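Only one protein chain is missing from this complex, and each of the others stays in its spot.
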Amino acid sequence: MSESSSPIFTWERRVEFSETDAAGIAHFSSFFLYMEQAEHALFRHCGWTIFPFRSEGASSESAAVSWPRVHCSCDFKSPAFFEDQLSVDLSIERLGNTSITYRHLIRRDGTILAIGRVTTVCSRIDPQTHQMTACPIPERIRDRFQAEHP
Amino acid sequence: MSESSSPIFTWERRVEFSETDAAGIAHFSSFFLYMEQAEHALFRHCGWTIFPFRSEGASSESAAVSWPRVHCSCDFKSPAFFEDQLSVDLSIERLGNTSITYRHLIRRDGTILAIGRVTTVCSRIDPQTHQMTACPIPERIRDRFQAEHP
Amino acid sequence: MSESSSPIFTWERRVEFSETDAAGIAHFSSFFLYMEQAEHALFRHCGWTIFPFRSEGASSESAAVSWPRVHCSCDFKSPAFFEDQLSVDLSIERLGNTSITYRHLIRRDGTILAIGRVTTVCSRIDPQTHQMTACPIPERIRDRFQAEHP
Partner (left out) sequence: MSESSSPIFTWERRVEFSETDAAGIAHFSSFFLYMEQAEHALFRHCGWTIFPFRSEGASSESAAVSWPRVHCSCDFKSPAFFEDQLSVDLSIERLGNTSITYRHLIRRDGTILAIGRVTTVCSRIDPQTHQMTACPIPERIRDRFQAEHP
């Protein structure tokens, strides 16, 4: 297990009109989408996918895992507006045996808008029953994330 | 094949805050959600489900079908606001051999806000490949809808 | 200030198809919508509205306030599926001078699916600048919530 919080990945995203609400700002739930999308972009950046169960015959990967969330939170500091260009700085706050806790710093240039946290559990999902069972994080993922968090 | 447009089902729905946008009104895409939700409520009202492929081992129904959309449209007449109580009058405009065209009249009391149309095709979906193949509408559905549209 | 956590309001809600994701379950962000919708339903139940700045010339209320979120979190225990009938038990965990912390227990019958928390700050919003300033919770709201949490 290791702990750290320097960003390993930054992802950029514009606030879309459909994400705003009648208060004229990005709806608070949108921030959880930004956080998830940054996490998925990190996986793509590493050459992986967070959800390998695509169409044609589910996953071809022998040991496909999924990453259901068990906890997430967000502190909202300042609102985001339509067309704001947001940056999500993603860091790995905790790398457990079967779980990862990400920390997301969402900002517009130097202004911090929100700070989020998401804990996901590496899981094997029974395709018939949708039952999830926690399992150790695959080695290539552990190795990569640990290398960036010495 | 039969054609008609008197409503066979009315579904009520309040505009939620997250569905509004910075223009202070329900985002136009929300109307497509209202239309779909009314269609699903009609199926439940008839004792069916539009999506029988739930968790535990997919469908127990031997001849489970799904209803992908092939076309939908909406004419927007007047905006909807947060907490508006909407009614969706659902009628079956066309009952084909493998497809159904619904017409949705979305109103706030007597004020028509939007008129939508959705064409769905009764399909068998290969659970492995996600490939969809059109198939005849099940008899119980055809019988029920035809009875209401003599 | 008072603290408590017995539910003062229960709100029912069905999982809509558009809220599910490719994992076959309600997307985690949907739970934040359910939580917010329950809070808004509580306000309506009390004869209020959480957002009085509707269309025709903003609010007619002289002292209209809004309730931006400053923190929210959710612990996910078990997934929700399409057409599940959910109950959200809403309790007021903390009634501060300018803020309210709600606790949401989201369940399908007796099965707890998620436990959420939302802290909102009673705010006056400058309609020109969108600047928010915290202000004391209106008396009728404080009185009502305190009466239910002796």
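A, B and C are the chain letters, set down in written order, and residue numbers restart from 1 in every chain.
Keep in mind that, in the parts below, a contact is a pair of C-beta atoms (placed from the backbone, for glycine too) under 8 Å apart; a residue touches a chain by one contact, two chains touch by 3 or more.
These numbers were taken from a predicted model, which means no experiment stands behind them.
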Which displayed chains the hidden chain touches across the whole complex: A, B, C
Residue touching the undisplayed chain, where the options are A:Pro7, A:Gly24, A:Gly96 or A:Pro138: A:Gly24
Contacting the left-out chain in the complete assembly, out of B:Trp11, B:Phe32 or B:Phe145: B:Phe32
Missing-chain contacts mapped onto subunit C: 17-18, 20-22, 24-25, 27, 29, 55-58, 81-82, 128-130
Residue numbers in subunit A that touch the chain omitted from display: 16-18, 24-25, 33, 36-37, 40, 44, 49-51, 53-55, 81-83
Touch list for subunit B against the chain that is not drawn: 22-25, 28-29, 32-33, 36, 51, 53, 66, 68-76, 79, 125, 130, 132
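One rule holds in what follows: only the chains that are shown with their structure count from here on.
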Two chains joined by the most C-beta pairs in contact, as defined above: A-C
Interchain centroid distance [CA atoms averaged], subunit A/subunit C, Å: 25
Approximate Å spacing (C-alpha centroids) for the pair subunit A, subunit B: 33
Length of the line joining the C-alpha centres of subunit B and subunit C, rounded to whole Å: 29
Of all residues in subunit A, the ones touching two or more other chains: 22, 24-25, 29, 130
